[in-house]
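One protein chain omitted, others in place.
Chains: A, B, C and D, in written order; residue numbering restarts at 1 for each.
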Amino acid sequence: MLIETKNLTKRFGGLAAVNNVDFSIEKGRINAIIGPNGAGKSTFFNLISGFHRPTSGTVLFKGIDITKLPANEIAGLGISRTFQTTSLFDQSTVLDNVIVGHRLRTKSNLVDAILRTKRLKREEAACRDKAMEVLDIVGLTESADRMVSSISQEEKKRTAIALALATEPEIIFLDEPAAGINPDETEGLTELIKKLNRSGLTVCLIEHKMHMIMNLADHIMVLNYGEKIAEGTPKEIRGNEAVIKAYLGGSASA
Amino acid sequence: MKILTKRNGIIALIVFAFSFPYIAQNDYYLHMLTLSFIWAIAVYGINLLSGYTGYLSLAHAGFFAIGAYSLGLLTVKAGMNFWLALICACLITCAIGFLIGLIALRTKEHFFAIYTLCVGYIIYLVIDKWEGLTEGVRGLIGIPAPGNIGPVTFDTAASQYYLVLIFLLAVILIVYRIIRSLTGRTYIAIRNSEDLAQTIGISTMKNKLTAFVLSTFFAGLAGALYASFIRFIGPDIGSTAIMFDLLMYLLVGGIGTLSGPLVGTLLLVILSQNLQFLQEYRMLIFGPLLTVIIIFYPRGIAGAFFDWQRKRKDNALSGVRGELHIKAEEG
Amino acid sequence: MLKLTDVAVNYGSFTAINHVNIEVAEGEIVVLLGANGAGKSTTFRSISGISKLSKGESHFQGMPIGGRAPDRNVREGIVQCAEGRKLFPQMTVQENLRMGAYVHRKKKAEIKDSLEYVYHLFPILKEKHHDEAGSLSGGQQQMLAIGRALMSKPKLLMLDEPSVGLAPLIVEQMFQVIEEINREGITILLAEQNANAALSIADKGYVFENGEIVVQGTASELLANDEVRKAYIGA
Amino acid sequence: MEILIQQLFNGLTIGSVYSLVALGLTLVYGILHIPNFAHGALYMLGGYITLSMMTLYGVNYWIAMFVSIIVVGLLGVLLERFVFRLLREAPPLHDKIAAIGILLFLEAFAQFVWGADFHTMTSPYGQVVNILGLTFTLQRLLIIVSAIAVMVLLYLFLKKTYTGSTIIAMSQSREGASLVGININKVAMLTFMISGGLAAIASSLASPINLVFPGMGHLVILKAFVIIILGGMGSIPGAIVGGYILGFSESLGATYISNDYKDIIAFILLVIILTVKPTGLFAKGER
Partner (left out) sequence: GCNKGDSPVSSSGSKGKNDNVVNIGFSGPLSGAAALYGKRTLNGVEMAVNEINDAGGFEVDGKKYTLNLVSLDDKYLPNETGSNAKRLIQEYDTPIIFTPHSGGVLALQVFNEQEEFIIGAYTSEPAVTESGNSLTVRIPPNYEGYIEPFTTYAMENFGKKIAALPTSSQYGKDWTEAVLPHWEKQGGKVVYNSSIDFTKETDFFTIVTNALKKDPDVLFIGGASEPTAKVAKQARELGFKGGFIIMDQAKLDQMKPIAGSYETLEGSIGVLPLMDSDEEAVPAFVEKYQKNYKEDPSSEVGLNYIAMYAFVEAMKSAGSVDDAKAIRKHMQDGLSNIGPDQKIYDIPSIDENGGFASTIVVGAVENGKVVPIR
């Protein structure tokens, strides 16, 4: 297991946004989390990525307890994420955004900067190469020099993925990557995720677009009111009464 | 061959700066310029933190005062050698900066600004009230000028000017190198979005703290140079009035730009000297000027210049390639 | 009821929409389709008065509304439910709804009725009426945003991508609610990416591309249009 | 014991003034997110205008105060309209700087018009009252009573009227306010008007026991910032409570700790609070 959560719980005041969730993510697969609005999906991501502290329970990465690590150290271990509301460094170009993404794999410090050491030059080149590499993967090479504020919503989503990839993760968490983009582009995004997965990256995503989830995910967990109500393959989920009642409704094709 | 390149421009400026003492009609200009350079060093410190890392510190007049008082006390009261005292003064400022930064940097945005405003005020009050150490309102008198280094002495206005100029150039070089490096990118990332920086694996606290300490270092260095240049210091060098001055230099010059601190400091110091005839009513002009600049040139003079330059370049290009180009760039 | 004639809007030197002609009749549901950045939200903003027209004219119930302030438009019955919701995060759900009725603040009884109506449409809001809006999940906030817009008793309600980020079950309910609102006599202008669902309740639609309308027609015409199917409905 | 009570009374007087100033500051901060460094200058102008009305035109204290409220309120409106509105889209830093520019200007302006001297304002309530061995002057009692009355009125206005709640709504989402049909420009101007008016009330009340001079706003404003952080930026009750906390801690601090260090008390207090709670005392538990 790459990631395991045990009895993971998060309370906001009286509300249990995530309640006693046990979940495990196998290496190399595409996992999905679905559930009604407010079910606690984003909160679940926040707990794993160190953005929130759980009220109780543990998060294990390759068997090591990472529950109490700060977000930046978790990223350092190879766990990367995007946000539901796409969050980027707005006042920079696409390339500059992605270059800092690789910063955590470099060691040069203030002294290197002041003395312009060999190490700094080497690492700067490495960051730039990495950035170009991931921009190529997500198909944004052309837009590298544009300001983030001027690119489209869909390009932003891909930039966010590129930024996450630049950290050289083993697993990537995507929070509604296809929200607000059109069907055509959703196709493209699905392909991208598949491609990433084929290259060995483990993926975990939240999505409301069932069409996409059903043909992408290997394994799905369903949350409702913070609790896990079902888990299984897309086929199993599609047929699960509880899930239909709580979430999918009549036409599960939206 | 283009003669008007940026590089040549900078070289010309440096040459001019070095030959200035030979051109200057009287020592007073030299005095003012030296003083501006000292302020500029402190402003570079503030810029590193506020302009690039995004944390507006209003405590830097306090750190300036700590640097100045450290040097003053070490030389006057402990009789330490000037150069040793200069190093110690910077280290003391950094040490205090480190401790304050550790706590202050837990706050953000306006809270940070006001927190540091209060820290600055506390530093000022402590200097003012702790008479046993600082002599309180009486101030420190008789701070020595920089000691000789071998045959080089610092007893003339010109030699002090050169000394400060060299420090200033070193500071600019350091800042330049930092912002162009991965470290600089990291700072800018923190300025743009701290949360995001954290999730891509950047230890924001560590980076903010380094930026903070380095910026206090510059402020402390400036303070120490000031003390040995003016040779008399009182608690008021740590007052909020000084802080507002420094901030004004930064803003008018251009926050988050490399040349801004120098441009702003020189311009405003010279301007305020020439407005001396207005005496206490100087601010009738300065206040609105500051406000207007902030409204219409939010990135100061340096920023406005770059925008203008870019626009001109764009226009020149569009002349060649037609309108399509702009559309492609902005759309 | 609403008529845009040859409208253009600029952001600085950038023209976001151009040559836009839209007509909405009383009681209709009209949908604007288009990819990201096609200009749907900009069109909304130009109607509600947040963005100024750089060209063209707009009329609402025969009156020109080109240069009118947004608050004036709300009083006249043009209400927008914007992208990103724009709720009052530290006010409770109920306070948010009450603020929605700001333009009718004098009519206490009516406000109470509207409140009941909104709670009836979205029971979850009633359940959470004492919670702060900021603590709601994305979907709940979307409902609150629609509810708040309804509180001002709009004649024309503009909904900007109301289904974004909502669970399928909720999306379904959402469109039902929209239909229901429409049946009550409110004209609806809807921006959507979810073309299938949107067109299934709409009377007519406009398709945007790069700030201009490229296709328009009744809902069934658009559903039958191959290009549209391919680009916006998928499969 | 007697001295304790006398000092509590002194603290109450100072605290009332602090609270009024902090209220204006916190309103503008909460609604427009502007830390208005120029607020101290508005306070100062309030004092001068009341004084001039009384000395130049010989009008009654209360009428002079009323004129001052209107003038300073309108000045606030002008600042909103011609400075801060233009900076709405700008980064937060710029508001602060613009405010500092205004502060420098207004101070120079006051000195230009009224000179650099210290002026005294003689109120009709200079009488000394002795009750149970405690000494009050009528003016001091007046400060306390009026300040509390103003606060109650403001609270009722914000909570009980729709216009008041538009101010609150706008503090939370400007675009949201615009969507429900609130004219945000009007609300912004109204906010500045109230804020300026509060500053004028505070200084008109306090001037008879202080002096009127160009720099009179400096320390008051610094402390008002401390107060609004103490009380939670933008929180109305917070500003009131914070003002009195500071008033008491100063009068008691000067008595029982050290008069020399009493000004530091406020700032140390703040530093400790922010050290423990970086988002302020009453901050909402975000993340």
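Methods note: a residue touches a chain if its C-beta (ideal position, glycine included) is under 8 Å from a C-beta of that chain, and two chains touch if they have at least 3 such contacts.
Predicted model only: the values in this text are computed from it and were never measured.
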Let's see if you follow the contact definition: name the visible chains touching the chain that is missing. B, D
Which of D:Thr163, D:Thr255 or D:Thr275 contacts the chain that the document leaves out: D:Thr255
Of B:Tyr28, B:Trp83 or B:Trp308, the residue that touches the missing chain is B:Tyr28
In the full complex, chain B touches the hidden chain through residues 26-29, 31-32, 35, 136-139, 141-142, 230-234, 236-237, 241, 273-274, 276-277, 279-281
If the missing chain were put back, which residues of chain D would it touch? 3, 6-7, 10-11, 13-14, 111, 115-118, 120, 122, 128, 130, 135, 137, 140, 206, 209-211, 213-216, 219, 250-251, 254-255, 259-260, 263
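The rule is simple: only the chains that are shown with their structure count from here on.
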With chain centres set to the mean of the C-alpha atoms, which chain is at the far end from chain C? B
Taking each chain's centre as its mean C-alpha position, how far apart are chain A and chain D in Å? 47
List the centre-to-centre spacing of chain A and chain C in whole Å, with centres computed as mean CA coordinates. 31
Per-residue overlap in chain A, given as positions that touch at least 2 other chains: 51
Touching residues (chain side chain D, partner chain C) in the complex: 162, 165-166, 168-169, 172-173, 175-184, 284
Quick check on the complex: what are the chain B residues that touch chain D? 50, 56, 103-104, 106-111, 113-115, 117-119, 121-122, 125-126, 129, 240, 244, 247-248, 251, 255, 280-284, 286-291, 294-295, 298
In the complex with chain A, residue positions of chain B that touch it: 174, 177-178, 181-186, 188-189, 192-193, 195-204, 210, 214, 329-331
